[in-house]
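All protein chains but one are shown at their positions in the complex.
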Amino acid sequence: MSVVLVLAALLAGTYVVAVLEGWASTGRLRPAGPLVSGLALLGRESLVPRKPDRIFFEVAPPLLLVAAVLAAAVLPLAPGLIVTDLATGALFVNASFAYVMVAVLMAGWGPDGAYAMVGGFRFLGQLVAYSMLVVMPITAVAMRAESLLTTEVVTSQVSLWNALYQPLGFALFFLAAMAIAFLPPFDLPIAPGELAEGVLAEYTGWRLGVMRFGRALLVLTLALAVTVFYLGGWFGPVLPPWAWTALKTLAVAAVMLSVGRYVPRLREADVLAWGWKYGIPLALVNIFYVGVVLLVAM
Amino acid sequence: MTIPLSGSREARPFPLRRLAAWAAARDLAAFIVPGPDVARTCGIDLDAAGVRVAQTPRHAGVLVLVGELPRGLKKAAAVAYAQMPRPRAILAVGAGDVSPLPEPDVWVTASQRELAAGVEELRRLFAEGAFATEAAGFDIEEIRMETEYVCPMHPEVTSDEPGSCPKCGMDLIPRESAGGAGHEGHDDAGHGDTDHDASDPGVLVSHEGHGSNDEMDYQDMGHEGGGEDSGGHEHAERGEHEGHDEMDHGGHEDMGFMSMVEMTQGTPRSSDGLQMEWTGAPFGPLFPGLPGGLSLTFTLDGDTVANVTAPRGALGWDLDGLETAPARDFPDLLALLDPLSPTAYRLLALQALEDAANTVADERTTLERVGALERERAASHLGWFSGFGRLLGYSWLEARAGQIQLALLRAADAEEVARQETEVGKLVRRVYRTPMLARRLKGLGTLPDTAETSGPVARAAGLAKDARSGGIYRTLDFEPVVREGNDAVARLWTRLAEVEQSLKLVRKAGAVCFPQGMLTSPLRSTGSATVETPRGAATLRVKLQGDVVSATELTTPSSLHHQFIGAVAEEREVADALLGVASLDLSPWGVAR
Partner (left out) sequence: MGQAVFTGFFGAAAIWFGVVVFRTSSMVRSALALLFSQAAIGAMFLAMETEFLGVLQLMMMATEMAIMAIFMVMYMMDPGGLGGMDMTHQKRASLVAGALGAVAALVVALLAGWGPVATRVPAATAQVHDLGIEIMERSMLIFETAGVTILTAMIAATAIAIRRRR
């Protein structure tokens, strides 16, 4: 039963994220937008490029979807409302996000086009930059919770949200989350101006619909992960827990979607350099800091 | 029964499909030919009409043709049309004959109101005709491919039949090249399906597969395609290496097996030190990151540009009748040369003719001309900001600059233009304060010091070259805007300052509409003039025979800057190369002649 509820909540959340995405890019709020676009996409032809690597071309969109769903499956929406409360939940979230990269790589190689290829390999470079910055803040979060259970991570924040307890980790994880979802300014694989939509360039019709849906779901899942790990999950006065999770998640998603409009796209060399030269030392400092605070507070 | 939509999808219109058709009508996405820059200059705003702008024809449902298109662009547009998934339609905005494309579904003139009406009409057509029981196919020469068989290790060995290579014994693999008959279909196609991924000069490249004739591309460097190129590709990307001095072979001693290391030994190394295969990829003429109509072919070494070929005159643009035009029609004809800055060229023609007639326009006319020219300059620079913002991924700039540009072009008098000054000021300050922008653009697009340039490109290199110095501009307290740096950042700052300066000049001139010149009979047989167009100084020399223009000699700033594309793009990463080319602000129309 909770599985059905969670999936329904994810579906609703993805729809709202798609509306937010439309609003962020055009400035107009169109509540029926995703529905109309989805129907229109279903009605379009789905063209296959002339000589694709067929397996990769077909598998990439569903894999993107599956990776996002798997990550969402271990994140709690409210006390008791979780698909599966894995004992290694926090780590599993990271594992499933790694398959996002595999999906984008397949989408880059599959269609046999120069733009998609450059986009796919750029994303791999981006992964090398952000992957540490996902795991290390999660480590610090797990340290405070003294468990990898995502529900424990939420309950450990009852006194103070992790965003305030470990702000450095919060900032790093937020940026890394934007990079996983390849949102601007980390949208190297898509790069609308430079690569004519890069990895998405060759997808049309219902396949494009699946890719877009998968990406919106990914944004939602990442926002949910940020909420669970850093913003105290379902805690909050007055409203029921699931409402707080929803509000926080959608707020995070809105910020993620709109920040990129005001900054130029980051060069891949810069992303790699900053990720390794500044990001990782800062993440280590964060772990050290959290460790010290935990020991002192005991 | 006539099919309501030129690009219907062949299927019976079941109720669910009707729903999809209605949805397609409400969710229109347009691919603009030659590009959104020309669309804005013509004063049309697709976004305000409720149509999204797509970056690639594959994500679009409507092909929007703006203005008269040269022959080469029409062919490119046809290939883009072939790439669009059905249902699809064509909207012609002020365009003439558009063959080889099918008849446009909706014709409008270049005004926003007509555009809105046209879009409504288009929606109606989509809702009715998205699915039809009989759909027309679309087949053009460029998307037919013929197959030949080539050895992956010895690209010079080709044959029309499958077999094995006489040199190394490997099986010949099929490779397709343009021009011929032999194409494959794909799923979901309707009758007469020719909508496969075409090797197109516009947006997307289709190759025959991974891995085949890479050697061909690196050995045969003259391999330009202008688009009809089917280069093989496989790359690998990067890591963060800065170079290898030695590479290990890893123990491959089997015969007939060659590692990439051996194959690329001795070839020149790209700037990031990574040794990779070379692939040709066309970027243009309908590429979203470049000015519409500019056609480049990058030979990519990984993601670094190893080589650029930029053919001139690829658009096939010939202005008939320019060379035997009666003098009174000449300014209008010259204005058609460059849809991105018609006023500047009209002024150029008028001044050249006035020089031939040995007359000088009175002060009031000259002031009005200044106002019109400066308004166009401001609008052109804003249009450039919009395109540059799109290339940078800076969506706010793309949107805002485009809006202000449209407002400027629609302004009826100097009052309305003056109202935009505050908006422009805000935009300029915001761009200056954008984080990471200067860092992103620093060092991109640098030209050698000896390069002969003009316009903002020259002024960004510290040279105070401006054809406006002197004459009436001195009475308006004009000083050329000069910056140091000679790179993309400096050009951006230069153009930002010039926009503000131009609006001030418009305010001082007090008029923005171009006055019609009165031409008296020319006394001399030659005349010449120079005008500072938004992109640089353009010079025109005319020879007259009586009342008729007999010969013209025109130098445009874009033809001057075109030769620097290689210097700006080579040995740079793709994104940096595109930014460098964009910073030159080329007008492909000015290059075609």
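Order of writing sets the chain letters: A and B. Residues in each chain are counted from 1.
In this section, a residue touches a chain if its C-beta (ideal position, glycine included) is under 8 Å from a C-beta of that chain, and two chains touch if they have at least 3 such contacts.
Since the structure is predicted, the reported quantities are computational estimates derived from the model, not experimental observations.
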Touch as defined at the start, partner being the missing chain; which of A:A78, A:V128 or A:I190 qualifies?
A:V128
Which of these touches the unseen chain: A:W109, A:F213 or A:F229?
A:W109
Which of these touches the unseen chain: A:V6, A:M101, A:A116 or A:A283?
A:M101
Across the whole complex, the chain not displayed is touched by chain A residues 53, 55-56, 86-88, 91-92, 94-95, 98-99, 101-102, 105-106, 109, 121, 124, 127-128, 131, 147-149
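Keep this in mind: only the chains that are shown with their structure count from here on.
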Chain B-touching residues of chain A, taken from the complex the two chains share
25-27, 33, 35-40, 42-51, 53, 109, 112-115, 117-118, 121-122, 124-125, 128, 184-185, 187, 191-197, 200-205, 208, 260-270, 272-273, 276
Write out the stretch or stretches of chain B touching chain A in their complex.
9, 17, 19-24, 26-27, 47, 52, 55-56, 58-59, 61, 85-87, 130-131, 176, 184, 186-189, 195-197, 203-210, 233-240, 279, 281, 287-289, 300, 303, 390-396, 399, 434-437, 439-440, 573-576, 578
